[in-house]
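With one protein chain held back, the other chains of the complex are shown just where they sit.
Up next, chain A:
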Amino acid sequence: MSKEWPLWEVFTRSKAGMHHRHAGSLRAPDAEMALQNARDVYTRRGEGVSIWVVKSVDITASDPDDKGMLFDPSDDKIYRHPTFYDIPDEVGHM
């Protein structure tokens, strides 16, 4: 068994933030301790902050080698992007 504590990825949402952003990673023996550590390291205890922690091994990342296959096809089909609509001014930014 590895003596090293598992790695956790930390996502935080600031008080006025709309969604959680990846803040960084840290090592902790379990989720509860990871939360406490994340609070100390990444939020400085700013109030009204939400924290998510997830074990790094539970994250499946896309393979950089698949970049072309995954992301290029949408680039050359402009009809995939809803950019042809006239949006009334009163709707504002979308």
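Annotations
FYI, a residue touches a chain if its C-beta (ideal position, glycine included) is under 8 Å from a C-beta of that chain, and two chains touch if they have at least 3 such contacts; residues count from 1.
Everything that follows uses one rule, which is that contacts and distances are computed from a predicted model.
Per the UniProt record, the chain missing from the shown structure is "Phenylacetate-CoA oxygenase subunit PaaI", taken from the list "Monovalent cation/H+ antiporter subunit D", "Phenylacetate-CoA oxygenase subunit PaaI", "Dissimilatory sulfite reductase, alpha subunit" or "Protein translocase subunit SecD". Listed here are the chain A residues that touch the chain not shown: 5, 26-29, 32-33, 36-37, 40-41, 45.
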